[in-house]
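Only one protein chain is missing; all other protein chains are in place.
Note that the chains are named A, B and C in the order they appear, and that numbering of residues resets to 1 at the start of each chain.
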Amino acid sequence: MRVTVWNEFRHEKSNPIVAGIYPAGIHGAIASGLVENGILGVTTATLDEPEQGLSTERLAETDVLLWWGHRHHDEVSDALAAAVCERVNAGMGLIVLHSGHFSKVFKRLMGTPCTLRWRAQGELERLWVVDPAHPVAAGLPPFFELEREEMYGEPFEVPPPDELVFLSWFKGGEAFRSGCGYRRGRGRIFYFRPGHETFPTYNDATIRKVIANAVRWAAPAVMEAEPFQNRRIMPPLEPI
Amino acid sequence: MRVTVWNEFRHEKSNPIVAGIYPAGIHGAIASGLVENGILGVTTATLDEPEQGLSTERLAETDVLLWWGHRHHDEVSDALAAAVCERVNAGMGLIVLHSGHFSKVFKRLMGTPCTLRWRAQGELERLWVVDPAHPVAAGLPPFFELEREEMYGEPFEVPPPDELVFLSWFKGGEAFRSGCGYRRGRGRIFYFRPGHETFPTYNDATIRKVIANAVRWAAPAVMEAEPFQNRRIMPPLEPI
Amino acid sequence: MRVTVWNEFRHEKSNPIVAGIYPAGIHGAIASGLVENGILGVTTATLDEPEQGLSTERLAETDVLLWWGHRHHDEVSDALAAAVCERVNAGMGLIVLHSGHFSKVFKRLMGTPCTLRWRAQGELERLWVVDPAHPVAAGLPPFFELEREEMYGEPFEVPPPDELVFLSWFKGGEAFRSGCGYRRGRGRIFYFRPGHETFPTYNDATIRKVIANAVRWAAPAVMEAEPFQNRRIMPPLEPI
Partner (left out) sequence: MRVTVWNEFRHEKSNPIVAGIYPAGIHGAIASGLVENGILGVTTATLDEPEQGLSTERLAETDVLLWWGHRHHDEVSDALAAAVCERVNAGMGLIVLHSGHFSKVFKRLMGTPCTLRWRAQGELERLWVVDPAHPVAAGLPPFFELEREEMYGEPFEVPPPDELVFLSWFKGGEAFRSGCGYRRGRGRIFYFRPGHETFPTYNDATIRKVIANAVRWAAPAVMEAEPFQNRRIMPPLEPI
């Protein structure tokens, strides 16, 4: 399995608090967490690298892509967003993290606005496992907590998830569908809510385990080699 | 539409607090709320009535049934539970309220344990609408509150809902899937969480609107006249 | 309810066979079928009209849109496709017909390739009702037939439908998910398979009933007046 962690990687450069929490970047922390959980073949890519980190070749060599973006979704080229979506439909797994809910990639794959309510005051988030037998919940306790996180509230404008794994409880009064699985084309998509840049979420052992579980769950079952197309079937299998 | 509100109607007889909140019984309060919201044809039935309130004729004349039970689920006869389930599959709507989650009827229809976590300390419950366009959410604000309610927590051991309408946030720290729609046979089932007997939940105007919405949503589209059976189809439609 | 039937309206101008079957255009036949089934407020729009038939005002006055397109999907402007999708998410119903499966509008809303297998030889199609209580199946027999239709075969590259209503059987040997309901944002989408231009499908009484049912099912429950946006919620509802 070849895993690519993509990160906008701008907050870390401009905000010393974020740089302090994530000295190797958010992508670096996520990648470390994956390695720590036994995922091999992990590399990273960032927005300011050539071809925004994801050349055609790079994407073609990625089995599962993780996506963290926030302020600069619009800078991601339409062509790249389209290429990522195409590869997801072909079979690549995609793990969309936190503010990636509003990325071009996620919005295109969902077909909905993907908006939500938010408040970045650093409040307690408690995540409840609603489907303990789901592979993304493997090895987790009934709930787990993040002492300080951004709040995301409903309605989360996404299609009804094919598989709902977590609900979040926020101290400030909201509940949220925090772990949403989707099957699209040959690929699988998992949206996992936590991860505001000013809190050390991706350094948390349980969060790292969830993300590793999600990567394993989203590993491609098959990968389409040819682009999808409408295919004419002649002659018929049976006399008409 | 002929609507029957079924209630165990025991707490009201033995507990003066419950009797004080619901002088006409929980069923009476629910029925009043339906009438108040323009639902016609509402009657009530209770466990201690002849045939446990639901004779064959009565059931056959019910289009939507509401079910409130708690301590005496086991007293409901297996035959009645089976008859209710059969009628739901034939097309009758069923609204399962609060502790009805553990009724014979609901457990049979779900095929799962229907267990959950709970705490009856009278804490704030805030219900968030996750699907504002769902008919059961018609006319509701983004969230609504019950000052004092029992807590129900995940995992709620039910099949993945076909339609999820509400999430609850509890002051004590839990989140819960509080409004769950199911399509079964020709019928529709809506599970709505609030309604502990020692709190005046069914006197609340918003709760009454939700229940009336649910009744309208669950109104039968078609009602099967004949029992379901495997049917032999001969001759074939096409030469084999 | 204000219903707009949009049609590419090119086959009718260039192919005498199509013109013969649909002298008032495919849109005209569909609109007649709706009127015949008691739907009021039906108008039509076509690709070659100003603003491709759907000005901002026109779209803002449409509650349910029906979409038939085939050879000229690419001519529909990206701006119009985006506006239609935005309006669906805001609450407008959308009925996508036959080769509309490959329209910009449908592909954007689904987020998947929407490809399929096909064969336009004019073979028998038999549609089976898998969910007889679904509103789109109201008043239908267990199956209905079209003597000559194009074949569409699986895999149909769409998200798992939220509601599956019909399966098609084709004489040439294929089966297909022919009636697929989706809930997206505040809106509802129904994909209905039949309708190749060289066969008189939209003149068929049962097909007309299905489309009228779909229009009623997709009628908006609520319509968002404001564009969707992420909303900051401060102060919190509870002390953090």
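FYI, contacts are C-beta pairs under 8 Å (C-beta built on N, C-alpha and C of every residue); 3 or more make two chains touch, one makes a residue touch a chain.
Remember, predicted model here, so these are calculated numbers, not experimental data.
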Hidden-chain contact residue, picked from the options B:Pro23, B:Pro141 or B:Gly172: B:Gly172
Absent chain, residues of subunit C that touch it: 126, 128-132, 142, 153-156, 160, 163-164, 167-170, 173-177
Footprint left on subunit A by the chain that the document does not show: 91, 126, 131-135, 138, 162, 171, 183, 185-188, 220-222, 237-238
Residues of subunit B (touch criterion as defined above) contacting the omitted chain: 85, 89, 102, 108-113, 115-119, 121-124, 151, 153, 157, 159-160, 162, 171-174, 182-185, 228-234, 236-238, 240
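Definition applied: only the chains that are shown with their structure count from here on.
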Grouping of chains that still touch (sans subunit B): one piece
Chain pair whose interface holds the most contacting C-beta pairs: A-C
Copies subunit A and subunit C - rotation angle from C-alpha fit, nearest 5 degrees: 180
Classification of the subunit A:subunit B interface as same or different, half of numbers criterion: same
Distance from the mean Cα position of subunit B to that of subunit A, given in whole angstrom: 36
Inter-centroid spacing, subunit C versus subunit A (mean Cα positions, whole Å): 31
Shared-contact residues (touching 2 or more other chains) in subunit B: 126, 131-132
